[in-house]
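Left out: one protein chain. Kept in place: all the others.
Let's turn to subunit A:
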């Protein structure tokens, strides 16, 4: 059980500042997912929490106790590495029981705990194998087993599923969700995968350029992104962003269309309009806010993706639920669901919705 606090935590390698002023409170038992583009410092932050990387500045506390100078072995945190980092010369049982072996736990207790963990992870029949004799998914389970067996106060995962194929990834994702439900232990999870982030997280932390861009529940980030970066980073397919000019009660687009945005108190300093593909409706030519030509239509069965070229604005992607009859080359009208639109100021920050800022 662990409550973690990061206070103005910084990290620099020489003169290169990788993370600055990271402030974050993690509640006991919370599942936190760190996302962000490659190289933004997710792994670095995780490793600083683990104690594998020294903290350049600020304070890191677990349950109110300052951890900056505490060695990893004394932090009582388990970590699952992306490479799994299984000990290749030890069989599965010894790999999983290694932390107990180190602590000098009696052999019977060790065997009992290993067998217990192996049962929950479906590894019972593999205990005598060496890591090189296992499949990728099995290795991943062993890595998780090694962490579980310690009964630590927090788990750290660094892209644990990125080496697995799609089907196995879904399965292991559910496994991790179940694990969190069962143990209720604080977990911090780094991933590139939107779906993993949105499905697993209690709260998502979006990192970019060494700063936290936004912290919030998956729905929060989807519905109320704090800025253009988060808006485009969260959600798939990516949000369309087009230039716009703020006007009273709405925005004017480059092609002259006026979009009324009654939910925004004042869009006066808006420079861009953001709209997710699933928040645009296809209507008959001439009946929508925008006129467009379909360039490519993908029928996915449950959804239809339309890559449209909007007159006077450029490309835009539209996702319609179900099947529509549109084909490449068709003229379409696009209707923007104004209540789901986002507007961004020149510095990229999203203009708050009236109902929240009021």
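Basically, a contact is a pair of C-beta atoms (placed from the backbone, for glycine too) under 8 Å apart; a residue touches a chain by one contact, two chains touch by 3 or more; residues count from 1.
Throughout what follows, contacts and distances are computed from a predicted model.
> Can you match the unshown chain of the complex to its UniProt protein name from these: "Binding protein-dependent transport system, inner membrane component", "Cytochrome P450", "Nitrite/sulfite reductase" or "Pimeloyl-CoA dehydrogenase small subunit"?
This omitted chain is identified in its UniProt record as "Binding protein-dependent transport system, inner membrane component".
> Which is it among A:83, A:128, A:309 or A:337 that touches the chain not included here?
Touches the omitted chain: A:83.
> Among A:60, A:98, A:157 or A:189, which residue is in touch with the absent chain?
Of all options in A:60, A:98, A:157 or A:189, contact with the hidden chain holds for A:98.
> Considering the whole complex, which of A:32, A:50, A:148 or A:350 touches the chain not shown?
Touches the omitted chain: A:50.
> Which subunit A residues would touch the chain omitted from the figure, given the whole complex?
The list for subunit A reads 50-52, 71-73, 77-79, 81, 83, 85-89, 98-99, 102-103, 130, 146, 150.
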